[in-house]
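What you see is the complex with one protein chain gone and the rest in place.
In this document, chain identifiers A, B and C correspond to the written order of the chains, with residue numbering beginning at 1 in each.
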Amino acid sequence: MTKQQINKVVVAYSGGLDTSVIIPWLKENYHCEVIAFVADVGQGAEELNGIEEKAIASGATECYVVDLKEQMVEEYIYPTLKTGACYEGKYLLGTSMARPIIAKAQVEVARNVGADALCHGCTGKGNDQVRFEGAFAALAPELMVIAPWREWDLVSREECLDYLAERNIPCTASLTKIYSRDANAWHISTEGGVLEDTWNAPNEDCWEWTVDPEQAPNEAEFVTVKVQQGEIVEVDGEAMTPYNTLVYLNEKGAKHGVGRIDIVENRLVGIKSRGCYETPGGTIMMEALRAVEQLVLDKSSFEFREELAVKASHLVYDGRWFTPLCKSVLAASEELAKDVNGEVVIKLYKGHATVTQKRSDNSLYSEEFATFGEDEVYDQSHAGGFIRLYSLASRIRALNEKK
Amino acid sequence: MTKQQINKVVVAYSGGLDTSVIIPWLKENYHCEVIAFVADVGQGAEELNGIEEKAIASGATECYVVDLKEQMVEEYIYPTLKTGACYEGKYLLGTSMARPIIAKAQVEVARNVGADALCHGCTGKGNDQVRFEGAFAALAPELMVIAPWREWDLVSREECLDYLAERNIPCTASLTKIYSRDANAWHISTEGGVLEDTWNAPNEDCWEWTVDPEQAPNEAEFVTVKVQQGEIVEVDGEAMTPYNTLVYLNEKGAKHGVGRIDIVENRLVGIKSRGCYETPGGTIMMEALRAVEQLVLDKSSFEFREELAVKASHLVYDGRWFTPLCKSVLAASEELAKDVNGEVVIKLYKGHATVTQKRSDNSLYSEEFATFGEDEVYDQSHAGGFIRLYSLASRIRALNEKK
Amino acid sequence: MTKQQINKVVVAYSGGLDTSVIIPWLKENYHCEVIAFVADVGQGAEELNGIEEKAIASGATECYVVDLKEQMVEEYIYPTLKTGACYEGKYLLGTSMARPIIAKAQVEVARNVGADALCHGCTGKGNDQVRFEGAFAALAPELMVIAPWREWDLVSREECLDYLAERNIPCTASLTKIYSRDANAWHISTEGGVLEDTWNAPNEDCWEWTVDPEQAPNEAEFVTVKVQQGEIVEVDGEAMTPYNTLVYLNEKGAKHGVGRIDIVENRLVGIKSRGCYETPGGTIMMEALRAVEQLVLDKSSFEFREELAVKASHLVYDGRWFTPLCKSVLAASEELAKDVNGEVVIKLYKGHATVTQKRSDNSLYSEEFATFGEDEVYDQSHAGGFIRLYSLASRIRALNEKK
Partner (left out) sequence: MTKQQINKVVVAYSGGLDTSVIIPWLKENYHCEVIAFVADVGQGAEELNGIEEKAIASGATECYVVDLKEQMVEEYIYPTLKTGACYEGKYLLGTSMARPIIAKAQVEVARNVGADALCHGCTGKGNDQVRFEGAFAALAPELMVIAPWREWDLVSREECLDYLAERNIPCTASLTKIYSRDANAWHISTEGGVLEDTWNAPNEDCWEWTVDPEQAPNEAEFVTVKVQQGEIVEVDGEAMTPYNTLVYLNEKGAKHGVGRIDIVENRLVGIKSRGCYETPGGTIMMEALRAVEQLVLDKSSFEFREELAVKASHLVYDGRWFTPLCKSVLAASEELAKDVNGEVVIKLYKGHATVTQKRSDNSLYSEEFATFGEDEVYDQSHAGGFIRLYSLASRIRALNEKK
């Protein structure tokens, strides 16, 4: 298919400046009908209110808003959480996990409306273009992909605003925008501005969601969660849906300044970028699940889970969700999560989410075994034989060297 | 060699109750001369003062105190730190790293004094017996190993105290000791007591070194470190030896409640135990090195470093320091650390050690590349081809499925 | 439970000399009833004929022979094969895979007959004791385990024969037995004798099953197999059960000298041993599955499958079948095997099993893409962008170094 043959495009529309420009630009350059698609992944009312009108005003024929909030937590966040994935040791993958679910829903809309192309508003230096297009390749290889930022000549907000003004398309976007942000139910990311120099500490306005730990309450607060098969099923005694759990924990975490990260990370496209991420509820969830794992996973299972975490962090970050490899890694971690049941108390205090109490019916920990005294299961005399064989190769090697 | 043939034993002596019992017990049961060996790994004056006299009073012929502090940081801690090792995601391996260096120095003393056996005071349910005996097997397979705790019938502090009293050996140890502790320049660990039930939060007396974050200063403090090849060479503008760096950072960290960990971990011997660890300076060092890595390691190098971290954490924890495998893993991480040069500012505040500023001459981060605008090195048009090939297998698979 | 309380033991009985001794020895030393359990894992009629009578003659109250042949191939061999596991690069795990299934069936018999202990005839230096007892621990921790070879004083065949003779228990075992062997439908292993010196080449009598490649037919023979989800479902055009497939391929492979391996391997207990293994059909199956994978697995999936192979080889070898870790690894490889469908022609010739033809509906290979000319899917111009970003970190690093 060629550019000329495109009749209908579904664009992932955010309501922001760039996707507002994309709609008229597509119509002018591809001479096609444009359908706006908005994924509600919990980015909040501020971004969603009136978004359909906005899309239509920009020239879209229709605008589909799809609520993906519960699905995102259940089908994307939990599987990732069970792996323990944390990109480059810090980043809880908030933007990365949202991309495949958005792309998948966008493909579904495209098929429903009979579109022949997909469009996104990601820039040419970022990860998101790879995540969107990687998902498109796996889910809808027959649809063309349009990436305006790699195609057009617009290079500044000013030019974008001019573009809209010339066409009398209303836009409330400001001329200057210090930071580039992405928000969903799981996190807010902030890039740009003062953060571009790694020798600058983040400003207070780099953080949008969480309270500064220094301004957080002086009194600690405690949250209790119940975990089943690696998922939180109850918070503070109340059963909640996955999304509601996240919302509840976000509110608690944000209040106590939990979940701020400032990181320089390797983008998939070969450059590094610096970002501040806020993941208040997610940080609490991560701590809770890891704490139950401490009780139930044996040593080598734990080690494998850690290896899976490294692998999954790259797969998810790199937009490889819809690949056999990712499915294989997730199958492995789902298997390990089967025993991850228990209860955890987390203390929230000035940026900390610290597990203070934990228990599990599947716990391999036993007071009886761990303590000094005699027990049925562990006989200290076993240790001598264990150590001897465990270090036997070392012994033989050392004896060899003495020959 | 048989038990009967042992003439001289070198015992790793701590001055505590159990090693004080071990000395007379060895003499009575092995009819041999006992040499006490004390490793100074920074456990502090309280434990070391008068220790030689104590050893002699307990029946040792001689007592060797060897200062291993600088060597421990330089040859054991830094190599481990460069791997990023953190056992089961939390524990900075304070006891684990100290064991091989102690065992090695003990072997050297044994050879110098012509001993034919080595003895340690580790219990039969712990990791340390494996670490000591693993090192002994690798370094001195010709020497017999005696592990009294797996051999004798004493099962309580009371019995140990009685044992000494019966022999008129002076001992200031108290009848009850709530916690089992291990201290060195890197950390203090605390086990037992209230911690034995994982549903108990740690008491304040579970922490011995660091200030409670809630009691820590309300004012943040900043520390600046300079890193060369993965090691800190300057702190707050002053060049320091590795050990002095650690001491300096310990003081800062402890004051701000940095480095408290409460973990249930898998012991090598197949059971789980729960411990509270305090690693104030080490936590700061870890954060600092990881931050420089964010600047200098490319994506796949970073991923490998994370894999090495998992491997090294188990190797060090499991007492496999003197093995070809450990040497191989350390060789890999040393290679990666060659570029880990830079400067880092760390903010200390109520338990947090947060890197706020970082820079490096080896940084792969560049403001120019990461930002929106044009540059020489990154051409946005490259991304299209990259993505296409990067997701090509997904595309082909999806096309296949449509056939 | 103590030794004295044991009433009934189920022993894994092979009909060989040592398990024949074990029956009376158990009765004399444990004063208990002994039930013989024989697993038919395809070791052949020679070993199984009259085995029940033999067991009774040795003093067993009952003898249960359980046919595990199909189950072994379906539930143990295929899952392992899908991982690609090959221990230390050579050994196809024939003995290792048989142990968990035998142990599991033995536990079931024990529960059915109300036994309170399990007994095996493995020696104290081998892997099999760990595999049996590892399975017992996971499946029946309440049952006592008796390992006579680690307990009694018999140290030679002669003593074993004397033991039986003294008790008038008939035995046809010969005084000398050069090799120690283990046989099942998958393989025959041979240890001992001339093999004990690694500088000796194997004798012709080290091989029991397969024709010497030098004596194999001068004419090659071809076998065609059809693979579905990583399992062979048809051979030479005929649908066959898993076990019958193996039998068929064994016959073909053995005739052509396929599947001989001579290896020094690391036992789990810390020593090395040398063995000759014959796995004629298994070698063909391995080649066939790997060939289909070449067609259907993408690059990073293939790499993960190789990593899983290494992991699984150790897990299976080490007798860790019934662990969460093993289940997790197998879940990952099952997921990857879902696309492993296709057809393969294998050429058998003087020890070689060489795949000469392969095809798959899931193949990611396409003549069109791979060849020189233009195509829709791969545009050569994409490569420039791909390479640029793929090597961007190298470029930036090199530019840095020039500064």
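The rule is short, and it goes like this: contacts are C-beta pairs under 8 Å (C-beta built on N, C-alpha and C of every residue); 3 or more make two chains touch, one makes a residue touch a chain.
On a predicted model such as this, the values are computed, not experimentally measured, just so you know.
For the options A:155, A:175, A:239 or A:399, the residue in contact with the chain missing from this view is A:399. Here one chain is not drawn; of C:130, C:144 or C:185, the residue touching it is C:130. Checked against the hidden chain, the listed residues C:46, C:142 or C:204 yield one contact partner: C:142. By the touch criterion stated above, the residues of subunit C touching the omitted chain are 84, 88-89, 123-125, 129-130, 133-134, 137-142, 147, 149-150, 155-156, 192, 196-202, 213-214, 218, 220, 262-274, 290, 294-295, 297-299, 302-303, 306-307, 310, 314, 322-324, 345, 347, 349-352, 354-359, 363-367, 369-374, 378, 380-381, 383-384, 386-388, 390-395, 397-399, 402.
Take subunit B: the residues that touch the chain left off the picture are 266, 269-271, 297-298, 300-301, 304, 311, 320, 323-325, 327-329, 331-336, 338-339, 389-393, 396. Residues of subunit A in touch with the missing chain: 298-299, 339, 361-364, 366, 369, 377-379, 381-386, 388-390, 392-397, 399-400, 403.
Methods note: only the chains that are shown with their structure count from here on.
Centre-to-centre, using mean CA coordinates, subunit B is 40 Å away from subunit C.
Chain centres here are Cα means. That of subunit A falls 32 Å from that of subunit B.
In subunit B, the residues touching two or more other chains are 298-299, 363-364, 366, 369, 378, 381, 383-384, 386, 388, 390, 392-395, 397, 399.
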